[in-house]
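All protein chains but one are shown at their positions in the complex.
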Amino acid sequence: MTALFVDEYPAEARLVKAAFLSSFIAFGIGALFGIIQALHRTDIFRFIDSIKYYTVLTGHGVFLVIAFTIFFLVGLYQWAVTDSLERGPVDIRFTWFWYGLMAIGSFLAAISILAGFLEQPPMVLGAELRANVLFTFYAPLEANPLYYIGLALFLVGTWLAGIDWFRTWWAWRDENPGERIPLRTFMVLTTMMMFFLGSVGVIVSILVFILPWSLEITESLNPLLTRTLFWFFGHMIVYFWLLPAYLLWYSVLPKLSGGRLFSDPLARVVFILFVLLSTPVGIHHQYMDPGIAEGFKFIAMTNTMFLLLPSFLTAFTVVASMEHGARQRGGEGRFNWLQALPWRNPAFTGMALAGLVFAFGGFTGIVNAGMNINYLVHNALWIPGHIHAQVGTATALTLMAGSYWLVPQLTGNRLVGRQVALFQVVLWFVGIVFMTNSMFRAGLVGVPRRTAEPQYQGFEYDVPVGSMGELNAQLALGGTLLFISAMLFLVLMLLTVFNNDSEPIVDGTLPPALSGPEDSPQVLDNLRLWFGIAFALVVLAYALPLAGIVAQSGLFGQDIPPFPVSSEAVMYLEFGLDYVGALVT
Amino acid sequence: MRIHQYEKIWIAGAMILIVGFIVTITYGSVGLGITMIGDEEETIAPDELNDDEQFGEPRVEQVGENEYAAYVVAQTFIFQPDPIEIPANNEITFYVTSRDVIHGFYVPGTNINAMAIPGQVAELTVEFDEPGEHGLICHEYCGSGHHTMEGLIVVQSEDEFDLTELSAETPDTVAPGEQIQLNATVENGQLEPLETTVNAEIGDQTFQQDLTVDGKSTQNVTFTADSTQLGVGEHDWTVTVDDYEETGTVEVVSNETDEQAGGDES
């Protein structure tokens, strides 16, 4: 057994651990909020005011899909770069600097969200400290400026992390001229290229439009423009959540199955496809938006369908690598090799089940991407069903499973409770199926998402099979299983961290692919080229829609004032009455 | 680059599937003539809605034979008009905008689904085959009362549906001996002429008049009652046209009290 990561790279291991710690804290709070939502919206157990539901929901979104996923990503990628280049960053102080920015940023955002629970929020930066605007923060809903500042710092920190890994790679290239980029580093660099390109949208949206407007420096903004800029970023970000899982599926899962990756070149192709296609598709989130021509929606749809290709390729490679591993372990037969896989290993089982859910969730994604079918499900509970199958399981469960493998190498401690860990990942799998199945079905009868009380006065849902009560019960049951599973995971992690005087029993070495980089054309490593093409595709997909939106209502819109989301309903009534009053007179 | 045989087959299969999806979806939307929400409509600033010809008074309007337009304003936390009354078996084009934040416009369980974005107007055309009531909800988070934001779409049978509006007025008070004039205005919002009968009652006097209101126009009818005959005191009046009814009171006051006449009643 080779030296552990923590022994070889103690300084880097410290950073990875810090990032994972932030990630897991966010996960814990997010999961707690998740179960509150599951019980509240189904009206099974309501112990908070429905107005506070939106504070909870904002927290659930931000803590889970911003903090949990991205903190884990930076930790994992720091590990991947260090381990595969066999060297640390050029200057570890810079590494801590970006981590610090991310930590401060998420802390500020968290404070501004959680202040929503206070009855008397303090005044900060000239406004009540609140951020009940959900993680999509569609203007003209307005949060406290601190929320936007926090998000911006977090994003800038993530940018710097990417720059840091590029610097590390440049330094490595100088030391190893002519060598191919190691696969894991290649994955990190391409992911970050994708992020650089896609995050421009949200960064411009925050820094140029929303933040100055919330600070009353500018008076108005164009809500369709900021929304479009958000989704410019918004679909790329889903792949940003997913690619850490891909990295684990490509590099760690084959090894856990007892073999090695099937094909290194195809893995590279897959990541390049993500760089090219994951941004020029964002408009598929805006099929229902007025002000964007049908033609652009059509282009986004087509691109989205092609974006299925890398995932199809991944399905093949991952399954093929698992089969190879199983056969190495003595598995035989057409399907019987499945039995030879190391199902006792929670890291393996978690990733395999996550992949299974991902394949299923992918089909629901195709439904969403269909322009016409989308009319049925847009903003219905179907969408959170899809979200939880994908980021909530494909990513989250893979990250948890990966932690069972990686955390012992980062701490030097043996994983506590392997059997419990196995139970934990299986429980997540069962929980997610219960919860998402009910979300899909409820979505199809028209139950909306993002709603504290989806029970209305004027009509009843037309549930063709079963009843609303049954759907609600199933959602709450699934949510409860997930919550228990999440807590088990955190407890195991905590115990492992304190399991000091033990020896880890993991082997951290990753075997090279069956078909190695020597089989892949050199051009795959030409990152400039791919970035250039990706850039051109984004310009093609976005230049005209953005120009159209600006031409229609101007860069700063038509007198759109902020609508601070306060927890006092009274304020809204006043707005409402004003308008009604204005109408009558 | 070495690609395994199976992998090639798989890639080819995946590409076929992808192209298949694109073709199906294209056929399912463009081919079947389903129009999507696009950018056809002019933009409109939220603070100019009140002065706007169409959104100043959110309503349903007939725009052609079997074609109606519904102008809907979404705002925290209501839809206007509410309920939205429309005829079955007719093409209804909704124009939806928002007065404040981004809202949704969604009839659960159907594909009637649009975003109401301040500044923008979403246009979507639908047709209901059957009379009935449909819930309309806001399905985009819009603030603390989001979950209370709902409206109602009432689909009436074609025969039952009309765009008739009735208003009527009399002076509040008249002196004995003066005539009481009851002015009724019947507005026909539909394109076909409306043939109907106006019935009125002032105190115990009844009136009836047949009336034809041309499409998209208004007609006035005046009924006159003699106040002396009715006597001093308050008298109720009623005007009915089809299912519409307007009521009010008129008071006959003796000349000594120096009260102002006039005012209106609607």
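So that you can tell them apart, the chains are marked A and B in the order they are listed, and the count of residues begins at 1 in each.
Please note the rule applied: a contact is a pair of C-beta atoms (placed from the backbone, for glycine too) under 8 Å apart; a residue touches a chain by one contact, two chains touch by 3 or more.
One rule holds for everything that comes next: contacts and distances are computed from a predicted model.
Student: Missing chain, UniProt name, options "CbaC protein", "Amino acid ABC transporter ATP-binding protein", "Fibrillarin-like rRNA/tRNA 2'-O-methyltransferase" or "NOP58 family protein": which is it?
Tutor: According to UniProt, the chain not displayed is called "CbaC protein".
Student: Given that one chain is not shown, what are the shown chains it touches?
Tutor: Contacts of the omitted chain with visible chains: A.
Student: If the hidden chain were put back, which of A:Leu422, A:Leu524 or A:Ile549 would touch it?
Tutor: A:Leu422
Student: Among A:Ser205, A:Ser251, A:Ser278 or A:Thr349, which residue is in touch with the absent chain?
Tutor: A:Thr349
Student: With respect to the chain omitted from the figure, which of A:Pro10, A:Gly126 or A:Gly466 is a touching residue?
Tutor: Of all options in A:Pro10, A:Gly126 or A:Gly466, contact with the hidden chain holds for A:Gly466.
Student: In terms of residues, what is the contact footprint of the unshown chain on subunit A?
Tutor: Residues of subunit A in touch with the missing chain: 339, 343-344, 349, 353, 419, 422-423, 426, 429-430, 433-434, 437, 440-441, 464-466, 470, 473-474.
Here, only the chains that are shown with their structure count from here on.
Student: Which whole number of Å gives the spacing of the CA centres of subunit A and subunit B?
Tutor: 43
Student: Across the complex, what residues on subunit A touch subunit B?
Tutor: Interface residues on subunit A, with respect to subunit B: 50-51, 53-54, 57, 132, 134, 138, 140-141, 222-224, 227, 262-263, 265-266, 286-294, 297-298, 301-302, 305-306, 308-309, 312-313, 316-317, 320, 366, 370-373, 375-376, 378-380, 444-454, 456-459, 461-462, 515, 519-521, 548, 552-553, 557-560, 563, 565-569, 572, 575-576, 579, 582-583.
Student: Tell me, which parts of subunit B touch subunit A in their complex?
Tutor: Checking each residue of subunit B against subunit A gives 1-4, 6-7, 10-11, 14-15, 17-18, 21-22, 24-26, 28-30, 34-39, 41, 43, 45-48, 50, 56, 75-78, 80, 96, 99-102, 104, 106-115, 117-123, 133-137, 139-148, 150-152.
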